[in-house]
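The other protein chains are all here in position, but one chain of the complex has been omitted.
The block that comes next holds subunit A.
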Amino acid sequence: MTDGGFAPGTRVRTSHHDPVHHTRLPRYARGKHGVVVESEGSHPLADIRSQGRADFPVEQVYAVRFAARDLWGEGDHHVVLDLWESYLEEEESQ
């Protein structure tokens, strides 16, 4: 993955995927709509590195902000998660 894949403000959706291995995309934030806050630099993808594999990709990680209503169906707060680029898909502009 290259630098600067998603600019701040980009609307993204997280993956629905429920992998059998370790992942850092918590279940409560799967398949959810969020907005990129900022890039946090590049880091080895924990999903692969945690398996002891040497061929882990290094990806951009983004702070992504979610409205509580989109995560839980209620609430007026926001939750920010730190997510690797391959967890994210850019939303089609509407």
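The criterion applied here is as follows: contacts are C-beta pairs under 8 Å (C-beta built on N, C-alpha and C of every residue); 3 or more make two chains touch, one makes a residue touch a chain; residues count from 1.
Going forward, contacts and distances are computed from a predicted model.
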| item | value |
| --- | --- |
| Name of the absent chain as recorded in UniProt (options "Deoxyribose-phosphate aldolase", "nitrile hydratase", "Ring-1,2-phenylacetyl-CoA epoxidase subunit PaaB" or "Sulfurtransferase complex subunit TusD") | "nitrile hydratase" |
| Option touching the unshown chain, where A:11, A:30 or A:43 are the choices | A:43 |
| Missing-chain contacts mapped onto subunit A | 24-26, 28, 40-41, 43, 46, 61, 63, 65, 68, 71-72, 75-84 |
